[in-house]
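The other protein chains are all here in position, but one chain of the complex has been omitted.
Lettered A, B and C in written order, each chain numbered from 1.
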Amino acid sequence: MAISLINDYNYGAHPQVLQRLVDTNMIAEPGYGNDSFTQAATQKIRQWAHCPQAHVTFVSGGTQTNQLVIDLLLQAYEGVIATTSAHIAWHEAGAIEFTGHKVITLPEHDGKLLASDVRQYLHEFELEDTHEHMVQPGMLYITQPTELGTLYTLEELEELSALAHDFRLPLFVDGARLGYALQSPACDVTPADLARLSDVFYIGGTKMGALCGEAIVFTRPELVPRHLLTRIKQHGALLAKGRLCSVQFDALFSQMPDVYGGESQTGGVLYDQIGTHADNLAVRLHDILTAKGYRFLNESVTNQQFVIVSAHVVEQFKQVVDAGVWEHRDDGSQVLRLVTCWATRTEDIESLEEKLPSVRG
Amino acid sequence: MAISLINDYNYGAHPQVLQRLVDTNMIAEPGYGNDSFTQAATQKIRQWAHCPQAHVTFVSGGTQTNQLVIDLLLQAYEGVIATTSAHIAWHEAGAIEFTGHKVITLPEHDGKLLASDVRQYLHEFELEDTHEHMVQPGMLYITQPTELGTLYTLEELEELSALAHDFRLPLFVDGARLGYALQSPACDVTPADLARLSDVFYIGGTKMGALCGEAIVFTRPELVPRHLLTRIKQHGALLAKGRLCSVQFDALFSQMPDVYGGESQTGGVLYDQIGTHADNLAVRLHDILTAKGYRFLNESVTNQQFVIVSAHVVEQFKQVVDAGVWEHRDDGSQVLRLVTCWATRTEDIESLEEKLPSVRG
Amino acid sequence: MAISLINDYNYGAHPQVLQRLVDTNMIAEPGYGNDSFTQAATQKIRQWAHCPQAHVTFVSGGTQTNQLVIDLLLQAYEGVIATTSAHIAWHEAGAIEFTGHKVITLPEHDGKLLASDVRQYLHEFELEDTHEHMVQPGMLYITQPTELGTLYTLEELEELSALAHDFRLPLFVDGARLGYALQSPACDVTPADLARLSDVFYIGGTKMGALCGEAIVFTRPELVPRHLLTRIKQHGALLAKGRLCSVQFDALFSQMPDVYGGESQTGGVLYDQIGTHADNLAVRLHDILTAKGYRFLNESVTNQQFVIVSAHVVEQFKQVVDAGVWEHRDDGSQVLRLVTCWATRTEDIESLEEKLPSVRG
Partner (left out) sequence: MAISLINDYNYGAHPQVLQRLVDTNMIAEPGYGNDSFTQAATQKIRQWAHCPQAHVTFVSGGTQTNQLVIDLLLQAYEGVIATTSAHIAWHEAGAIEFTGHKVITLPEHDGKLLASDVRQYLHEFELEDTHEHMVQPGMLYITQPTELGTLYTLEELEELSALAHDFRLPLFVDGARLGYALQSPACDVTPADLARLSDVFYIGGTKMGALCGEAIVFTRPELVPRHLLTRIKQHGALLAKGRLCSVQFDALFSQMPDVYGGESQTGGVLYDQIGTHADNLAVRLHDILTAKGYRFLNESVTNQQFVIVSAHVVEQFKQVVDAGVWEHRDDGSQVLRLVTCWATRTEDIESLEEKLPSVRG
């Protein structure tokens, strides 16, 4: 049977997350986020992000999170600035426009939004005589890691943050796969950096070992929208059993001994261990494929690897690995997206050394 | 410690539901509702409702379901008809209006919408010279059981269904607590009746033992909205791990031996057993309170009981039972809502015979 | 030919208004409200309303005005409080809900919203434990005169204004027929009172002799929405030739000699003269009908009169007067709405004394 590297949401939950749901199942708790797990998970996330003043809210999915944060922080006449390759620009089924807001797109550079492009756009906007006839820029949206698995450096993030601050625009970081970014050997951004430099970010759970759930972190109390619960409910996003998400995040941000057997001496919070595990396997996967002569679409340094597989071996490749087709090329080759996650087994990745065809010479 | 009868979403999941999540956890499945559990749960629900052509979709919560179904089945210029006491009319934070639709309210009778009121409204609407200047009626919305725990009889449902058919309006039944209706000894409506008489209904999971999840059942294929997945995602309601809901519904609609120890000889699907269990305890609760001299707000025949507790015993009462205040009355008495559910223990209800104060003359 | 009393928008423009359009036609002016007529009209309205700080904006129609003002002054999670008989509650085709806001309805008393009802509603809302699950009240909406031609007294307006102030809710007065209210002999409210007691009101032009146009008056500068032009355009309500409305309002609020020949010795602004003319004719119409034995639906004191005409004379009546049917009654009688306006001719009203059938015993 093929090894499933098709995405990072094809299994259930990390066993430690599931166990926490089992352990807490028969404790009676208030609904709608007033449960004690929400308080506990909030506290753990504040510590992890070195952000004691953070306001944390849990909702069930990523599209919902993007729609909510953008709609709640924008004024009605404002749009959100993002790259053309941003998830919200093309792959959210219009969920942002559904709430009345335009996604203002700027060019992408290796999947990223550059401060220089934003600065130029904002300057030209201000110079434009008729800018009152246009959608006002209201927020910067970036993803860490990007859709292409690339990373913003600390320097890039600092530039964007300073720019956002200059123009009084909030900086929102979509962290659907945040753990796979932060634990990458190539990443020089810490959770504390993220909390310091962004106005709001979210910590993805669904792709990091939870059954569902994303943690929205408002890093500045004055930006927490008024009547937040009412607005979440108005969006259809309020869960009666708020505990479903908070219990899982409480587990994800608990200190645990090494859960992957030997990868770490010291343990750490489960969320970080999951990131490390998947990123290590992605590096190993990259090395195996490189040794076999494969080339890549880009230099992704996180859990998504985009490998170019030529026409004559692609079927053979897919019999070994269950992967998604990112791009069909005219020469018959395909770009396959290979995704490691919390559930990927080390032995499966190692077995690829033998199973996958070589394309060398 | 007080016995928690405060609502039906204060615990985790029914153990059999949780066990199914554990059992299926490490099976790799496609995302976004393309998993095999969705197919299995759909098949089981079709059988349960004697509705082989039903289209079933799972989303995470009740407000979300109401918002989705109403927005997807209405044209932009249409509103939904409901009673003034309907959940969507006052307690959904404006989630219906958020998508552009008016809730057209008619008087409630014991929590119910009467066909005669609707017929009169629709006739007057048609006679109105300027009705093109008004929101067009586009759907009937009812709840089974109602917010007040009361039930539509089969006859009432047939009248509403015939009326809806006459005026070509879909009839939508909100079943957030559907299992507590169908298993009530006072209920003469079967799942097959519901599927036959409504155009769309939903089967509540959150209040019936799931961690989250509601099953939307379109009973007529021609009413299934086009590009359903796109629209669910546009609403922010599409879960990457669709399996989270479908696994739970697969468990809820599986045949099981008697899970409550002696309540049933024959077992049945878990969803029905949960309904029976909670309704039996509600009847027993009603009997105990009646014997002690308490009066009730109305004749609820389902899992919610609205008991009137006079000022001099209300504090004593609340020390025994953790309950929500439905109404503060001028004489200092309170109407308390007592809710049984899948998690309520028989021995806790029985203990109330001793623990609760008598108010008998 | 029947005399047309069917509504107050069935003719073109008051001749003086049209003349102003002709006179200014070939003056080149900037678009989008930056024309000199907008400044002139604003200045005249400020003087008329004794409100030097007022911000005035012109848009083309009444539904548009209600939609705009309500959407711009409400937060996303807020609704607007109005009576069940308010125009926005039933006769705006859902234009308020279209922008996401609920119309929260309270009972009407002679067409009016009572401060006591609002106060009770707001107190109960605050006491409600779960009010965060409900639409937040965000504005009071009233109409002067009401849909039924009745008037708020100064005392009633002061009560509503004080209440609105206490709860920090803006008070919005829909003045689609404002001139017919202010000039009524029964009216004890002045333009200055209106400006002092409301936060925003609009002066209807369409029904007061303009081809189109309503003047929105923000009485408190701090309530003027940010990026007002952008939002008006976003609503599709920004006219390129803003002059179209402003020229007409400049005429309507210009001092003129008596334009109706003998009704006034002193003249005054055209808007007031139009109101006086129509109201005088409405009084005369009421007197003629009363003398002939007719009864009325209510005691309207403005330009709309609701007369009850029994079955046996209704066809004869309608051959004399072209009027709208307000209500069909079971006994075959009809309530007819008779509307005077700027275009109604005194001799036509006088002729009714002879032409209309008597119903006197």
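Worth pointing out:
Convention: a contact is a pair of C-beta atoms (placed from the backbone, for glycine too) under 8 Å apart; a residue touches a chain by one contact, two chains touch by 3 or more.
Keep in mind that this is a model prediction, so the values were computed, not measured.
Here is the thing to keep in mind: the chain we left out touches A, B, C in the whole complex. Touch with the chain that is not drawn comes from one residue among C:T63, C:T146 or C:Q304, which is C:T63. Considering C:Q234, C:N280, C:T302 or C:T340, the position touching the chain not shown turns out to be C:Q234 (whole complex). Considering the full assembly, C:L211 is the residue among C:L171, C:L211, C:V269 or C:L285 that touches the omitted chain. Even with one chain removed from view, chain C keeps its contact list with that chain: residues 4, 6-7, 9-13, 15, 18, 21-22, 24-31, 60-64, 67-68, 92-95, 98, 206-207, 211-212, 230-231, 233-241, 243-244, 322, 343.
Hidden from this view is one chain, which touches chain B at 32, 71, 75-77, 132-136, 226-227, 229-231, 233-234.
On the side of chain A, the interface with the absent chain consists of residues 77, 79, 90-94, 97-103, 127, 129-130, 132-135, 324-325, 328, using the contact rule stated above.
Everything that follows uses one rule, which is that only the chains that are shown with their structure count from here on.
With respect to chain B, maximal separation of chain centres occurs for C (centres as means of Cα atoms). Each chain gets a centre from the mean of its Cα atoms; for chain B and chain C, those two points are 44 Å apart.
Chain A and chain B, compared by their mean Cα positions, are separated by 35 Å.
Taking each chain's centre as the mean of its C-alpha atoms, chain A lies 53 Å from chain C.
Touching two or more other chains at once are residues 230-231, 233-234 of chain A.
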